[in-house]
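With one protein chain withheld, the remaining protein chains of the complex are depicted in position.
Labels A and B are assigned to the chains in the order they are written; within every chain, residues are numbered from 1.
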Amino acid sequence: MIFTVKEIADVIGGIVEGNPDAVITKFSKIEAGEEGGLSFLANTKYTPHIYTTKATAVLVSTEFVPTEPILTTLIRIEEPYVAFAKLMAFYNQKKGKTGVSKHAAIAEGVVWGKDVYIGDFVSIAENVVLGDNVKIYPHCYIAEGVRIGDNTVLNAGVTIHHECIIGNNCTLHAGAIIGADGFGFAPQKDNQYVKIPQLGNVIIEDNVDIGAQTCIDRSTLGSTIIHKGVKLCNFIQVAHNCEIGENTVMAAQCGISGSTKIGKNCVFGGQVGVNWHLTIGDNVQVGAQSAIGGHVKENATLLGTPAFKASDCIKSYAMFKYLPNYVARIEELEKEIKELKKEKE
Amino acid sequence: MIFTVKEIADVIGGIVEGNPDAVITKFSKIEAGEEGGLSFLANTKYTPHIYTTKATAVLVSTEFVPTEPILTTLIRIEEPYVAFAKLMAFYNQKKGKTGVSKHAAIAEGVVWGKDVYIGDFVSIAENVVLGDNVKIYPHCYIAEGVRIGDNTVLNAGVTIHHECIIGNNCTLHAGAIIGADGFGFAPQKDNQYVKIPQLGNVIIEDNVDIGAQTCIDRSTLGSTIIHKGVKLCNFIQVAHNCEIGENTVMAAQCGISGSTKIGKNCVFGGQVGVNWHLTIGDNVQVGAQSAIGGHVKENATLLGTPAFKASDCIKSYAMFKYLPNYVARIEELEKEIKELKKEKE
Partner (left out) sequence: MIFTVKEIADVIGGIVEGNPDAVITKFSKIEAGEEGGLSFLANTKYTPHIYTTKATAVLVSTEFVPTEPILTTLIRIEEPYVAFAKLMAFYNQKKGKTGVSKHAAIAEGVVWGKDVYIGDFVSIAENVVLGDNVKIYPHCYIAEGVRIGDNTVLNAGVTIHHECIIGNNCTLHAGAIIGADGFGFAPQKDNQYVKIPQLGNVIIEDNVDIGAQTCIDRSTLGSTIIHKGVKLCNFIQVAHNCEIGENTVMAAQCGISGSTKIGKNCVFGGQVGVNWHLTIGDNVQVGAQSAIGGHVKENATLLGTPAFKASDCIKSYAMFKYLPNYVARIEELEKEIKELKKEKE
């Protein structure tokens, strides 16, 4: 790519402070910026780099107030991270793959749209329906009756079990498994377990991203549902009969137990665990490694194992560190009381 | 399916309360029951729904005592969940797949029984032995010398490394990895590590279910052993040289470190971690996200990080929440003692 700073500012609607004619040839990190590089400043941890970066231009917030001289050219814009992402996406937009590998195995009765790509060793079973512009990378397995919407991408080695439904504009990363049997066993009096058949499916709505290795299990009856706009990172376990609300985001290695319903616009840190049969409201924020043991009302911010109000939990954690000190003080108090009582006698 | 309530009650040995001639056409959830639907009530959380369900009939316990008028037909049976599962399994029992995909790669010397199914792009190495009615879905890899028992199902993308042994009536869910090398490295004086070859194998006994993505590592010498009837959910790590006792059940994302032996009939919540070289007795119950740091005697119920007696841990957790309050009270006591002492002077 070769653009001037002014050309880029015009594309994203930014305002140039510095040399509008400087030439941009690549994207670069602010801390390791190079001549010709375009960077961005969004996280204040990186602010010191803006005074020393060798990047030719940097996207910054309209509200950024420098505290030292700036040597690079600034492009001011309301949301620099979003603008940077859009520029990268624009640049990254290569002509998508199309065509069907001669090494793929496609069953009878598969229906598909325009510009589909099917990679090597993909296996597609009977009565699968693929939308326009679906891209399926090598080693995916799409079982009977699955439907996949337009513009959805399945990276390598994704498995979609029978009768599951995937929406439009979704991305499933490598190794994701959709619709494996939920973990349902009925205990017997002789300590053995009898498997409960899992007869439902998984429904993933539009604009959902599913991380590498992540598993969404099929429901016992009805559907496990991932609503539109949800973003799940890698290694997440969503058990059978769960429902995850619109635009909720989870970091890696979270585990959601069976039949739990999570609201819209929630944000979960990594390695969070949630018990089963719970209802979590909208806009709930949960700190990493927390364990949710009960229902949660909307707008809560939780932390801890078991989780409670985050601001309270932080105080308790801070004191946990000094427990030996508090215990020593209790012992000292006991000694003093004893002395005071003795003196009285 | 079309059955009358009476026909279903007869199959499972239940007693009808209501209309024995009502027609059942599907399974349905109790809270979303539909005309023609058959539901069940096992978890008391769902009891309120039995008074409002639109399901035509509901399996309930022989001991269930309604507190409001019941509009649906009841089928009373000792274990409604188990009966429901059996009915679903009966219904779900489709003619199993058989035949060998023309896209599979089968090495020399493979021995197999009757009615085996081998899906697309399955790779089976030399000297593998497959029992009757084994079903191997697409993209599985079965390495040299593996033996798989009768009626065992390998879902898509399962890997079984060389010389491992899988019993009868097992189900391995998608992406499970059996017999990868255990994590054994000997530290050197220059801070590098030398790999310890892992020369053992994994033995999985009969009636075991292994969840999606779950890994059971091969032992250094001898065998990592999963005893009969064990049920492991998704994303579980069982390290080398472990042994898991009969009918033990683990929820998703548990991690068992090397050389630990776990007893029979244990129940582990999700995300539990267990240290290495430990012995856990029979009938042990462990709460989710707990960390087991030492040996555990039989019949223990544990919780916490590190785990101790669950009933005690719950008390400590409850107080943890109020640590700031206790610390304030210590400070208050200190002030009062100081005053009392001052007054004395």
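Keep this in mind: contacts are C-beta pairs under 8 Å (C-beta built on N, C-alpha and C of every residue); 3 or more make two chains touch, one makes a residue touch a chain.
Computed from a prediction, not measured in an experiment: that's the story for all the values here.
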Sort through A:49, A:147, A:218 or A:264 and give me the one touching the missing partner chain. A:264
Filtering B:20, B:36, B:113 or B:222 for touch with the omitted chain leaves B:222
Where the unshown chain meets chain B, residue by residue: 105, 121, 123, 139, 141, 143, 157, 159, 161, 175, 177, 180-181, 183-186, 188, 191-197, 199, 213, 215, 217, 221-222, 235, 237, 239, 253, 255, 257, 271, 273, 275, 277, 289, 291, 305-306, 308, 312-313, 315-316, 319-320, 326, 329-330, 333, 336-337, 340, 343
Extract the touching residues of chain A with respect to the undisplayed chain. 27-29, 32, 43, 45, 79, 81-82, 84-86, 88-89, 91-92, 101, 103, 119-121, 137-139, 155-157, 171, 173-175, 207, 209, 211-213, 229, 231, 233-235, 246-247, 249, 251-253, 264-265, 270-271, 288-289, 305, 317, 320-324, 326-327, 330, 333-334, 337, 340-341, 344
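Please note the rule applied: only the chains that are shown with their structure count from here on.
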Distance between the centres, which are taken as Cα means, of chain B and chain A, whole angstrom: 25
